[in-house]
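What you see is the complex with one protein chain gone and the rest in place.
Should a chain be cited, it is by its letter among A and B, assigned in written order, with residues numbered from 1 in that chain.
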Amino acid sequence: MAALTDPDLLFAAEGRQLSLARALYAGVKDLPIVSPHGHTDPRWYALDEPFPDPAQLLIVPDHYILRMLFSQGVRLEELGVATLDGSLAETDGRAIWRRFAAHYYLFRGTPTRLWLDHVLEHLFGIAEPLTTATADRCYDTIATLLQRDDYRPRALFERFNIEVIATTEGALDDLEWHRTIRDSGWSGRVVTAYRPDAVVDPDFEGFASNLDRLGEITGCDTGNWAGYIEAHRKRRAYFKAFGATSSDHGHPTAETANLSDAAAEELFNRIRRGSEDGRERKLFRAQMLTEMAKMSRDDGLVMQIHPGSWRNHSPSVFRKFGRDKGFDIPTRTDYVTALKPLLDCVGLERDLAIILFTLDETSYARELAPLAGVYPALKLGPAWWFHDSPEGMRRFREMTTETAGFYNTVGFNDDTRAFPSIPARHDVARRVDCAFLARLVAEHRLREDEAHELAGELAYTLAKKAYRL
Amino acid sequence: MAALTDPDLLFAAEGRQLSLARALYAGVKDLPIVSPHGHTDPRWYALDEPFPDPAQLLIVPDHYILRMLFSQGVRLEELGVATLDGSLAETDGRAIWRRFAAHYYLFRGTPTRLWLDHVLEHLFGIAEPLTTATADRCYDTIATLLQRDDYRPRALFERFNIEVIATTEGALDDLEWHRTIRDSGWSGRVVTAYRPDAVVDPDFEGFASNLDRLGEITGCDTGNWAGYIEAHRKRRAYFKAFGATSSDHGHPTAETANLSDAAAEELFNRIRRGSEDGRERKLFRAQMLTEMAKMSRDDGLVMQIHPGSWRNHSPSVFRKFGRDKGFDIPTRTDYVTALKPLLDCVGLERDLAIILFTLDETSYARELAPLAGVYPALKLGPAWWFHDSPEGMRRFREMTTETAGFYNTVGFNDDTRAFPSIPARHDVARRVDCAFLARLVAEHRLREDEAHELAGELAYTLAKKAYRL
Partner (left out) sequence: MAALTDPDLLFAAEGRQLSLARALYAGVKDLPIVSPHGHTDPRWYALDEPFPDPAQLLIVPDHYILRMLFSQGVRLEELGVATLDGSLAETDGRAIWRRFAAHYYLFRGTPTRLWLDHVLEHLFGIAEPLTTATADRCYDTIATLLQRDDYRPRALFERFNIEVIATTEGALDDLEWHRTIRDSGWSGRVVTAYRPDAVVDPDFEGFASNLDRLGEITGCDTGNWAGYIEAHRKRRAYFKAFGATSSDHGHPTAETANLSDAAAEELFNRIRRGSEDGRERKLFRAQMLTEMAKMSRDDGLVMQIHPGSWRNHSPSVFRKFGRDKGFDIPTRTDYVTALKPLLDCVGLERDLAIILFTLDETSYARELAPLAGVYPALKLGPAWWFHDSPEGMRRFREMTTETAGFYNTVGFNDDTRAFPSIPARHDVARRVDCAFLARLVAEHRLREDEAHELAGELAYTLAKKAYRL
């Protein structure tokens, strides 16, 4: 039976570009995985329990899959997504799997297809295309394997050759699972990252009580600006104690501010009293990005800014199913104006690292590469989310390299909840980068020895360095 | 004498991509043409008279040609374009044709060149490049053929293997030519589409009297909101009786609104009294998109939204020559914010079909693919107008497929007035799609059997399904 995935996946069809890509890839395919930004659940590594059934593992939590099937008329309930009010959702994993298999053709040409075929073949040893006809056989194979000890989280972590993985936790999280991992004596390196949305965004649900809670946890008086800032410093230190080397900031825009201390304090007080308006909430978020950048300058956490997603675009779906159901839509994002206050404050710092991401590819060549190509504090995160795809990564390289070079980028982030797909995602990224480098060599824009060095940097070294891992 | 067009037009130069593209194209090149959106004149099919001279057929009505020649200093009068005040324009078809031939080199690298060479060779049997030296011979050949019965509209329709073609008529049109076609007993399938600009846009010339006329035609009282809405429903039903399966909306922006019935009524009343301002006219257009979407939900007409063209950018040219003379310029277009009111209202409907077009390619990956990749009601129209071109179509696939897949797109629209070029336009689209699929297969991102299936879908099936034809 032929393999689901081809050894030359994503390379040129023939000729010198193909042979170069193969040679470059051979040098990087077995490098350890550094996963500096992602959303896997630390509980998995802490408890090391078997993963649930195939559908619960591979379908239900994957918003890439949910969105495509929903767009073609499949109801989320039919895919096992629970409604918030507890009304009926499909619980039969096999039924969900069959539904998915029947619609798998929808993913032709998408990265989901590449990732899943890779997982089916390389993790579960399946060699026949997933269709209605093969759905049950496929399901059984996976379900059986998931019961085996060598398919538990830690075993897979090791089999995947993960050198280090970062999860992301909210500022109020007690990092219990990270503590469990640390105390277990297991050698796998799992670190956290500081995600303070719930305590920097006045529009976040429960913001006021979140600040109270932040005060309790830290022993700081979050009723005033100085105490609030101090509380952040303490939490960041706590996160660092569990391996964190970065913070993560998912604002709607990249807007920053650089208020005087007095003005920041006054703004905080208004917000704490609940007497602020929408403009002030926005300004507060903007100011907090600069505050976080200053803290990063001081404590060395790498700062990641992920702006430009309009979360929960459909209020009906949000009300019925909650967050992360595929209804986050990118928006046009400005960086040159938005980041200026922050950059005026700390942009020239050589020891600060701020990694910028975008969902608006028009900013690559026009804004992000020129900014990262001159400000020492800035680096470019990889092609993100909707652009974590062969064409998206290719456009990223084509539109950033000539102005920012390779060395102002930071390697690959898988950014995923989908643990089994991590090797597949890194494999796609390594292949696309090797194919890009092969093109540069074939066009005599780069020497072959340089391309080999770069392939290793893009696959492994840059991520380690940029994230200080 | 060598052919004007090559059998491998638009395919890779050699190797596996070429052989794959050839194989895919072989499977679709003879499929019938489904033309679900266009602007040919139903009078042609109704009366079946010979087409006029070569220049009147191929040059004078083609705004792609007029704009390029005008940009290089040729006056529109010299190309036979009549001024509104009746001052002198060239009437000698041969003189116009010679002028065009002398400037044909300007079209190198443009789709006009591909289309016209295809028409010259495949429709008129011409095998020598069009130049000053060959202009007269070429003109004579075409002029002679146009007199033959087998070059009349119906004969060409049949020769072109058109399964169905849609024209576009204004809401006040009596559809006389469609009636003539229907009553003629001819087997050709020509349907209309509902284009209500003149009765939904308060800025349209004669808007108030257009509404009066709408009332007369339908027997509804268009002096009030309920009667006005009812009048639309009746006209849509009338259009459906002449085969319409879609409506077409060419607003300056994609802005929509979702007013309460009372607010919509109040807005309509202000506009009907002529006491509205510019903001309210805009709001009315926005509200009417949502109203039309609701009607589409009810009556099943597929809704097409074509936003973002600044019509008649040059007031001098507009005053002298009127509309459609090449001075429509694309503008930056927002969808994520603009469509939200409409989507909040009907975006989750699984039986509603709204097809979005754009002249702003930056929206493909950032907005349109994410929206169409999750909202059941949305689909993506093909690369449009300035982007109805090999590079434009390639970018469309590269920037939409990974997020929206192929199945949230709707095949090809020729969108043309230029009847003789319809096979050429579909041929270019089929070739570009086959070349794209060939690349995916060559890069092992798609299996060959899937590519064959997709080639047929993109060339034929998706358009039929999406437009319910």
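To be clear about the criterion, contacts are C-beta pairs under 8 Å (C-beta built on N, C-alpha and C of every residue); 3 or more make two chains touch, one makes a residue touch a chain.
Quick caveat, the model's predicted, so the values are computed rather than measured.
Trainee: Out of B:Pro153, B:Gly373, B:Pro390 or B:Gly411, which residue would touch the omitted chain in the full complex?
Mentor: With B:Pro153, B:Gly373, B:Pro390 or B:Gly411 as choices, the missing chain is touched by B:Pro390.
Trainee: Decide which residue listed in A:Leu343, A:Ala383 or A:Cys434 touches the omitted chain of the complex.
Mentor: Candidates A:Leu343, A:Ala383 or A:Cys434; residue touching the omitted chain: A:Leu343.
Trainee: Tell me which of A:Arg213, A:Arg366 or A:Arg417 is the one touching the absent chain.
Mentor: If we include the chain that is not displayed, A:Arg366 is the one touching it.
Trainee: Can you list, in ascending order, the chain B residues touching the missing chain?
Mentor: 5-6, 8-15, 67-68, 70-73, 105-111, 113-114, 129, 310, 313-317, 326-327, 329-332, 359-362, 386-387, 389-392
Trainee: Can you list where chain A touches the absent chain?
Mentor: On the chain A side, contact with the omitted chain comes from 15-17, 334, 336-337, 340, 343-344, 347-348, 350, 362, 365-367, 369-376, 378, 398-399, 401-408, 440, 442-447, 450, 454.
Here, only the chains that are shown with their structure count from here on.
Trainee: Could you tell me the distance, in whole angstrom, between the mean C-alpha positions of chain A and chain B?
Mentor: Once rounded, the distance between the two centres reads 40 Å.
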